[in-house]
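A single protein chain has been omitted; all remaining protein chains appear in their positions.
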Amino acid sequence: MSTRLLAAPTAEQQLLLDTSERFIEDTLPVSKVREIAEGAPGPDGAYFETAGSLGWFGLLVDEAHGGGSASDNGLLDAAAVAAERGARLQPGPFVGTNVVASALSRAGAPFGKLLARLIAGQARATWVAGAARGLTPGAGEITARAETGGYVLDGEVRHVQEVADCEALLVTARGPAGLLQAVVATDAPGIEVRPLDGIDITRRTGAVRLDGARVGADAVVGAPGSDTEALFDRQAQIAAVLVCAEAVGTLHRDFELALEHAKVRIAFGRPIGSFQAIKHLLADTSLTLEMAKGLVAAAAEALGADAANGGELAHAAKAFVGERGIDVTHACFQVFGGIGYTWEHDHHLYMRRLAADAVAFGAPQWHRARLADRIGVA
Amino acid sequence: MSTRLLAAPTAEQQLLLDTSERFIEDTLPVSKVREIAEGAPGPDGAYFETAGSLGWFGLLVDEAHGGGSASDNGLLDAAAVAAERGARLQPGPFVGTNVVASALSRAGAPFGKLLARLIAGQARATWVAGAARGLTPGAGEITARAETGGYVLDGEVRHVQEVADCEALLVTARGPAGLLQAVVATDAPGIEVRPLDGIDITRRTGAVRLDGARVGADAVVGAPGSDTEALFDRQAQIAAVLVCAEAVGTLHRDFELALEHAKVRIAFGRPIGSFQAIKHLLADTSLTLEMAKGLVAAAAEALGADAANGGELAHAAKAFVGERGIDVTHACFQVFGGIGYTWEHDHHLYMRRLAADAVAFGAPQWHRARLADRIGVA
Amino acid sequence: MAGTANTPEVPAAGSAEVTAAAPAEVQTEVQTEVPVAPAPPDGETPERFRARARAWLAANLEPANPSARGFRESAVSDVAPERALHRRLFDAGFAGITWPREYGGQGLGPEYERAFAEEARAYRLPDFGIVGGTTFRVCAPTMLAHGSPAFLRRHIPRILAGQELVVQFFSEPDAGSDLAGVRTQAVREDGRWVLNGSKIWSSGAYYADYGLCLARTDWDVPKHRGLTWFAVPVGASGVTVRRIRQINGGSQFCQEFFDDVALTDDDIVGEVNNGWTVAQTMLIFERGGGIGPGGGSSAPKGIAADLVELARSVGRLDDPAVRDEIVGVHVNDVARRALVARLGGLMRADPASAAHVASYAKLAMGTYDPLRANAALRIGGADAVSWPVGEEGRTAAAFLDGRFMAIAGGTNEMQRNGIGERVLGLPREPSFDSGRPFRDVLRDASTWTGRVPAAPPSEGRA
Partner (left out) sequence: MAGTANTPEVPAAGSAEVTAAAPAEVQTEVQTEVPVAPAPPDGETPERFRARARAWLAANLEPANPSARGFRESAVSDVAPERALHRRLFDAGFAGITWPREYGGQGLGPEYERAFAEEARAYRLPDFGIVGGTTFRVCAPTMLAHGSPAFLRRHIPRILAGQELVVQFFSEPDAGSDLAGVRTQAVREDGRWVLNGSKIWSSGAYYADYGLCLARTDWDVPKHRGLTWFAVPVGASGVTVRRIRQINGGSQFCQEFFDDVALTDDDIVGEVNNGWTVAQTMLIFERGGGIGPGGGSSAPKGIAADLVELARSVGRLDDPAVRDEIVGVHVNDVARRALVARLGGLMRADPASAAHVASYAKLAMGTYDPLRANAALRIGGADAVSWPVGEEGRTAAAFLDGRFMAIAGGTNEMQRNGIGERVLGLPREPSFDSGRPFRDVLRDASTWTGRVPAAPPSEGRA
């Protein structure tokens, strides 16, 4: 049942994955996600608090700030958890909360209280970047102007994944001294979160509007300008790795269902999986999936260990998984045939999720452009 | 044996094709082309004169100038002949001679004598464009400076297909009033033709160097400047259609050989073509080939009839055939397996030809860019 | 938050089940009536016919509204006015213009039909949505080719009078690509037939009156040989029609369940156990609409106008990557149109090859439609996957629908088999079900080992 994102997990990692899988299957299996997609209420606070107790939200946080990981590489642990989540279409801002927690952990003390709530699953958060640095073209941008003791934020950003349930947002804004990031509470004056419809009915996407929202200097994360640009890049890379890990889990399960179908579906007196047309399609798809798993794990490992090629691998992972994931879900659809075209079959839930994940936290084009920037840079 | 570029040729077209096929099979079948590729001398003057007598070089020339076509669309006729040539890897500047003849026919009287020699197959010619208008990046350009009664041409252009045997060249140069085209004789002072090596060993490619070569005003084809730019575009489109037609013939034959192999080669107690892996690969390849034929014929038909979408279809044809042709020859190679890897098997001659044809007279990228220029232009 | 691309009329949870009460009622009411069409006037000529049609149309029909979306998915009640409109055509002698007089048609030549079509172009004709095509271009022609005179006298006039809409009950949940692998069965009992099983992917069955149903009537012969077609009243006792909710939120297709549905010999189309012959006729009619004589003249102008508009709407028309994406789609678009034109030429040159060559057009759709939908998704970016509540996510819906032609009406794999074997002449796939009782085929398939029995010496060495 495990997605095996890690080829050889340690015992501690395996324990984290086993408890996470059991928690999901007991609490929010795909059948319940489907109910939420059809209109039932989303996961409650208990879901996130239990998840917090399993360690989901502290993996990228220093121990000094209350975090902790299963191995010496928290991002690798988080990616492995993300894959199990993605296989079961878990909703909620897992990626966003971890990205924010990671940023706040680096920023340190001033955000200790929020950080503690995030780690414990008592609050969720996500990152509102919009079109900053070109990440999501057309999504809108936030501007910040300085006032005594802080900044005033204005603007609207669309396409914020899983923003509905968040208590706090890490907002990237264009400020007087370049890029600036600040933490805002979603219930603060001048902040409005508006739901959007979308192809992925297992997640809640929204738009965030800031209308003269005030933040104090103590809400600013990192030094505005080039320092924040570097933070931005790292956040985008972490988000890419985690959303790819979720997507790889989703691909894994869509593929697993197609494989099972090919073994039991009979046509022309044979299981359809005995035909080379289906067998070879699945073999090629499996190759893509194994490459995706290998690449996402490698990116998590390198980026989590601050290796020199971590960012490059993260961009490559998003480019590969974002584009080839669409091919994989098409191949699965072809194996399902007509049954995959019915609402009752789960395939479309996976297909929808993958289409949305492909552009979340930077479409493949954006990540490819980041790699192009590095051409010729030895 | 026919490539059937035309789905339903007229009786006159069929006669042209039948006589052309018979001429080739009798004179220069692939076995003899292979000998030329291995070092034997190229086709002699008689080959081209017979070809001229069949009408190969007058199809794009007005009857007033001694030309004539089988149908009311000479470009469609020429494309059909080109496909039969390509299927048998015929060498010689068929595309170049027809492009030049077409241009001279439009220019009219001053070039009557050369035109007559070209039509009769007594002389060959080709078009030397190089990097003009970006057609062949890095190929070099010719510049023209005015002097009394004419121009002086300087520069070097590489990658001129089938230039070795040409008596005259239509040279595109950057002149004082914009783009300028002139006819030069290859034996005129200041002109040097140097052979190049290349992947396509069935054709002779070369570089042309002009070092203070003088041409009179009477050698200029069309009015320099925007008029010549329009001529240039049309020449590029005609060349694209004809080189695509040759390539489609080459693809047709490579595919035919692969199909035959799949029917007779036995593995695991069955002809390999009975395996879906091979059968479906060939079916997909056949679809690409049928699309290529349809597109090249449609482009020839529209461009030859001066239809509004003729240029657009010609660019699309080169983009499609140039790129997908490489896929087709790869698929054939996969069907041949090891035997296709041997020098003795003909496959590599087709594969080499296709690689070179893909970039001749503008790589797919250039033709795609021309289409991109038309985006949003209703 | 559950809002999706487009879910017009289907309740959010589960699928709608209808027992097609309305058509059944209609049917009971008119069970015995066989409408009679007027005979064409003596000495009719195409010219006179045209003049008569012109006058009648002007007096009786409303002008066409080209911007109207057309009937596609509708409630049963919406069909009643369309039926009435068709009845008026019938009563005026303009339904079934080329169909036999004895079955309610006009028995005239195709030139009369063309004349009527030209005159009628400007008027609003009856619109039965997808069921109209199935009834008049697939099912009725199949009936005419194989039905007994008595069957045709009962059904065809009513079809022409708009009283019977007929759909196909052909595919099954366990027989998709393997069309002949039918498991729905009709058993002969006490002089009647008892139908049990299930059919699926019947377009618009929920507002149709009859389904032409292929059922197994002999399990002990090879699969193609024990099949029989029945005309099943949709409103008959034991028939349940369930609309299938599609992944794009629509529900045009249905699944039917047959629970001891009683049928008689009168309901049979063609001969008992000879249903595959009828099926092949039906498949030819089904494919008939696929390929026209060529796509050149109706080709849209310019470069992939829909994608250009999409790129403009998301503010990315100047992005070189987006422009190249659009050009790539355009190149494939024109190649597909050129293919269709070429196939038209090939078919005219060799009509016998038409059915096989048509597979290229189908495979082209199945291959390039998904690529085109993916390209649109990339161009649309984030705007393609989420949008303001209440708006339509058209790019997303097209993406979800993108594989439709790769699967429906013969998968890409089936087209490749057809091209490989029937056009290219490649050696056949080994067949494990063509020479054996279907009962045994089903049993052995469940324990597939890949082992091929050795040929008995006499046969193998023949």
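Order as written gives the chain letters A, B and C; numbering starts at 1 within each chain.
Basically, a residue touches a chain if its C-beta (ideal position, glycine included) is under 8 Å from a C-beta of that chain, and two chains touch if they have at least 3 such contacts.
Not measured: the values here are computed from a predicted model.
Undergrad: Can you list the shown chains that the hidden chain touches?
TA: The omitted chain makes contact with A, B, C across the full complex.
Undergrad: Given that one chain is not shown, which residue among B:Gly150, B:Gly198, B:Gly225 or B:Gly376 touches it?
TA: B:Gly198
Undergrad: If I consider the whole complex, including the chain that's not displayed, which of A:Leu60, A:Ala267, A:Ala292 or A:Ile326 touches that chain?
TA: Final answer for the missing-chain contact: A:Ala292.
Undergrad: Over the whole complex, note the residues of subunit A touching the chain we left out.
TA: Touch with the absent chain occurs at residues 6-8, 259, 262-263, 270-271, 273-274, 276, 278-280, 282-284, 286-287, 290-295, 297-298, 309, 312-313, 316, 319-320, 368, 371-372, 374-378.
Undergrad: Residues on subunit C that touch the omitted chain in the whole complex?
TA: Here the touching residues of subunit C are 320-321, 324, 427-432, 434-436, 440, 444, 448-456, 459-460.
Undergrad: For subunit B, enumerate the residues touching the unshown chain of the complex.
TA: Interface residues of subunit B facing the absent chain: 36-39, 42, 136-139, 158-159, 164, 195-201, 204-205, 266-271, 274-275, 277-278, 326, 330, 333-334, 337-344, 347-348, 351-352, 355-356, 358-359, 363-365.
Going forward, only the chains that are shown with their structure count from here on.
Undergrad: Mind checking the centre-to-centre distance between subunit A and subunit C? Centres are C-alpha means, answer in whole Å.
TA: 42
Undergrad: What are the residues of subunit A that contact at least two other chains?
TA: Correct list: 275, 277.
Undergrad: Residues of subunit C touching 2+ other chains?
TA: Within subunit C, the residues that touch at least two other chains are 413, 416.
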